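The other protein chains are all here in position, but one chain of the complex has been omitted.
Entry: chain A
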Amino acid sequence: MYEKYMIVPEKAKKNEKGFEIGVRLPYYRGVSLSMVEEIEVSLDGETLPQNAVNITVNDKTYNLEQRENETNDRWEMGDIATLSIETPDDLPEGEHTIGLKINLRIGYMPFPSIRVDEKKLIFH
């Protein structure tokens, strides 16, 4: 569901600590941030640690622990969140393959709701 819309290519760019990408929630309704069980980002095939990923929704930025505890602020359906990912080394400019896995905890589903996307993005 909505896999191919997850990564928003136009929002990709380098920043001071690494890089950032735009991401849509792969679900048919909005959820509280606490229901986002996992956000896993890979860079050129290498999975980055989940605590290197911060998310910004509604102009507020959350690290992993803050996100897990945020039961009020919502990531609404179709809204483009910004993921900023810290990388150990400076990201070389140009094209990189970005993988994204989002796992949602949905109360009425007996199994985890996992969606993946992968896109080649240009970073400047």
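Keep this in mind: contacts are C-beta pairs under 8 Å (C-beta built on N, C-alpha and C of every residue); 3 or more make two chains touch, one makes a residue touch a chain; residues count from 1.
By definition in this document, contacts and distances are computed from a predicted model.
Of the candidates "DNA-directed RNA polymerase sigma-70 factor", "TonB-dependent receptor", "Sugar phosphate isomerase/epimerase" or "Ferrous iron transport protein A", the chain left out of this view carries the UniProt protein name "Sugar phosphate isomerase/epimerase". Mapped onto chain A, contacts with the missing chain fall at residues 1-5, 24, 28-32, 34-35, 37, 68-69, 71, 74, 76-78, 105-108.
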